[in-house]
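What follows is an incomplete set of chains from the complex, kept in their original frame.
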Amino acid sequence: MAKSYVYREVVGISTTSIEEAIKNAVAAAGQDAVSWFEVLATRGRVTPEGEYEYQVTVKCGCINK
Amino acid sequence: MAKSYVYREVVGISTTSIEEAIKNAVAAAGQDAVSWFEVLATRGRVTPEGEYEYQVTVKCGCINK
Amino acid sequence: MAKSYVYREVVGISTTSIEEAIKNAVAAAGQDAVSWFEVLATRGRVTPEGEYEYQVTVKCGCINK
């Protein structure tokens, strides 16, 4: 087993759902390297088009190569 | 740009999803005035009919007119 | 059931007891509208007359009319 992991903290964004915002965050951190993730905060806004945009802060535990 | 914003803290309720509870909270705070929102807490209960009810506390940053 | 609640955060004051300070806070938030309350902080001082004054911060969940 690896002896260490590095945390990367990313904000994922989606106008569909909180789950999709999490997936976008993990993808941005490099999904193959992410061993686990933790949701730190959920924020958002209403876009000028009236859509709800979810901005989810995700802390990703990544294999330290 | 506006010089200040006022926070309004609202609990939105939904038996469908956490996202819908957030939308109900923002609507109750006055959606047009809400510039951004933050989810503070997610609570809930099972209703006597066996439905899951989500009660989501949302802090809304509102234009200070 | 109502679809949303609004939080009001109030400081109640009493020289008698913490419970009376809570009641003063809920009354100030409008007791009939308060569905539940949460105590956030208990502070105080000794008055010049030597009495203990309790200042209790109470977060009130109010029906959103």
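Letters A, B and C mark the chains as written, and numbering starts fresh at 1 in each.
The rule we apply is simple: a residue touches a chain if its C-beta (ideal position, glycine included) is under 8 Å from a C-beta of that chain, and two chains touch if they have at least 3 such contacts.
Given the structure is predicted, the values throughout are model-derived calculations rather than measurements.
Copy number for the full complex in this structure file, with 3 chains shown: 12.
The rule is simple: only the chains that are shown with their structure count from here on.
Centroid to centroid, with C-alpha atoms defining each point, subunit A and subunit B lie 21 Å apart. A straight line joining the Cα centres of subunit B and subunit C is 23 Å long. For subunit C in complex with subunit B, the residues that touch the partner chain are 1-7, 9, 61, 64. Listing the residues of subunit B that touch subunit A in their complex gives 18-19, 22-23, 26, 31, 34-39.
Residues 8-13, 24-25, 27-28, 57 of subunit B are the ones touching subunit C in the complex.
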